[in-house]
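Heads up, this is only part of the complex; the chains shown haven't been moved.
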Amino acid sequence: MQVHLPKIPKTFRKKSKTVSKAGLPPGTLVHIGPKKTEKQLVELIQFDQNELIETDSNNATEILEKVNPEKVNWINIDGLHNIDLIQQLGNHFHLSPLMLEDILNTEQRPKLEEYDGVLFLPMKALNTLSGNQIEYEQISFVLGSNYILSFQEKEGDLFDQLRNRISDPANRVRSKNVDYLFYRLIDTVVDNYYIVMEHIGEQIEDIEEEVYLNPTSRTMQRIQDVKKELIILRKSLYPIREAISSLLRNDYKVILPENRTFYNDVYDHIIQLIDMFETYRDLISNLMDMYMSTISNKMNEIMKVLTIISTIFIPLSFIAGVYGMNFQHMPELNWRYGYFAILGLMLTILGGMLFYFRRKKWL
Amino acid sequence: MQVHLPKIPKTFRKKSKTVSKAGLPPGTLVHIGPKKTEKQLVELIQFDQNELIETDSNNATEILEKVNPEKVNWINIDGLHNIDLIQQLGNHFHLSPLMLEDILNTEQRPKLEEYDGVLFLPMKALNTLSGNQIEYEQISFVLGSNYILSFQEKEGDLFDQLRNRISDPANRVRSKNVDYLFYRLIDTVVDNYYIVMEHIGEQIEDIEEEVYLNPTSRTMQRIQDVKKELIILRKSLYPIREAISSLLRNDYKVILPENRTFYNDVYDHIIQLIDMFETYRDLISNLMDMYMSTISNKMNEIMKVLTIISTIFIPLSFIAGVYGMNFQHMPELNWRYGYFAILGLMLTILGGMLFYFRRKKWL
């Protein structure tokens, strides 16, 4: 059992700028969070059943001119540091300054809000899983009657497969309203949570093996790491449930009744994820108990054996010590077979102690 | 007390394919879970009070042609890997693609959903109990106005006794509507949960005996195993309660008012199961405390006895050591009865220590 002193995880190192906003008026646009991309790109995907137009630009005006209220318009923005650009979009779609403020805050918890018929849903997306690390990315959706805005912290996302399907004129998404696309975006984000869950499940599996076969202080650390991952995951998962549940409870005009069944399905997935979350939380807590008990058993075992060895030899040493005394008159010392008698006595005591310890099941 | 290092349980080994679905459109039919049977069989049990027809086939078309809306039609499907067959059934009964998707997902949590008057209830059934192992099987029920579909992961189920009763023309099930058969199916599944409960109850009993009489590190493991069984059981039990409770709260057209009392009875059974579950959870947690305390008491007892032995002989050895010193002028060494005086002193000290330890109740 070695005590590994690992690298300190840096979870709390990335200081947020939340504090600096205290005292600012509402709707003051400040980007909160690290700058994760240099460029800021705007991408328009505009379609109806017949036609699909895709435009990329770093000029919002160019994009906004192309918006066509007769079609489905999905505008995706990568990078949150260009506040003017975001302000420009906000002005064009008449978005509330409070909504814009939250879009720029990458620590905004998931929620569902309606501002004058426009739905606002900030979420945490799980982008990639390089090595053992889970990367969260803030992604905010805005759903109007004929457009969706999606704001991401940086380039690259989970929606490439979805973009492919949109480019297929026969795909259902092409014949449906903008709220169906909204569902598909949410569903893609939610589906990716299963990856984290899977990953945590595998870690728990590994830790279980380690606890049973070779628990070390590193095991304890892995248990704590999983617990921490779960604590952080919980911050995203439960608010998403609330958000989707409020979407189902209320009658928002931008969500067509015919598509509610899809949102029901997303909700079911989130409930399932929360079930998994709670199962993992209980399992890891069991593993913690098991680890503690195993470590303690092993240590007790070692100390017991060591102590038994000492306990056996200390009385024998005492006897040797007695006959090492230098008294002039010690009759036994002169006996012919005194030495062998004492050796015999020692063996007898040794045997007696071993027998006693074994009978007591201490050995 | 031996530290047994047991085989690692494989609970998490069966990787689900859930992940691979991320990004797929809703209603994409993918079988999630291990393939548990080779063949895929369809069985039709069709009856009214006068007549009973049973047909087995691996050809869905043959079965679907025989469906008679004037009678009760129970179609049971064993095996979920033949997606075309399931799609064919879905088309025939106009089932939602989202429902079909969930039928194929063997990790779907229990829930009750209505799609256009059709009830959908996926559950976990407890099939058999070979040795100590509980085997869960995903089973999904679909209730229409005159038919029930039941989808199972593999052949063999809990319903043989029920099939016998259906073959008896005098049996109540023959004179009642399809929703009564639905109740009988659910009731059979729920009743079988008592077997797991009984099994867990017996394990707790055994563990209690072990904790009181001979706690070893294996006991800890058994406690953890039961806790884990309970964690997994909880994932099935609580959602079933929710499902049945929602069935009772809502007025579904396919459930006749006259049969609600039966669903009430099933609900009562689930509440009872949850009561048992909670009692077992508390009892096993008590056993855990008891185990920890007993192990710790035993170890303390051992260490105390061992330490007392050392403590007694170390001072005596010191005295022997003193008279083993080789100083030229040590008056005691020349005394006639010096040796016996010292032996006497040692005995006195021994007695004194034993008396002291006993008076302190350390022995």
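Miscellaneous remarks
Residue numbering begins at 1 within each chain, and the chains themselves are lettered A and B in the order written.
Please note the rule applied: a residue touches a chain if its C-beta (ideal position, glycine included) is under 8 Å from a C-beta of that chain, and two chains touch if they have at least 3 such contacts.
Keep in mind the model is a prediction, meaning the values are calculated, not measured.
Count of copies in the whole complex in this file: 5, from one repeated sequence with 2 chains shown in place.
Note that only the chains that are shown with their structure count from here on.
For the pair subunit A and subunit B, the distance between C-alpha centroids works out to 26 Å. The touching residues of subunit B, counted against subunit A in their complex, run 1, 3, 5-6, 8-9, 11-13, 15-16, 18-19, 21-26, 96, 98, 102, 107-109, 111, 113, 115, 217, 220-221, 224, 227-228, 231-232, 234-235, 239, 288, 292, 295, 299, 302-303, 306-307, 309-310, 313-314, 316-317, 320-321, 323-326, 330, 332-339, 342-343, 346. Interface residues of subunit A, counted against subunit B in their complex, comprise 158, 161-162, 165, 171-173, 183-184, 187-188, 191-192, 194-195, 198, 201-202, 204-205, 208-209, 212-213, 261-262, 264-265, 268, 271-272, 275, 279, 282-283, 286, 289-290, 293-294, 297-298, 300-301, 303-304, 307-308, 310-311, 314-315, 317-318, 321-322, 324-330, 360-362.
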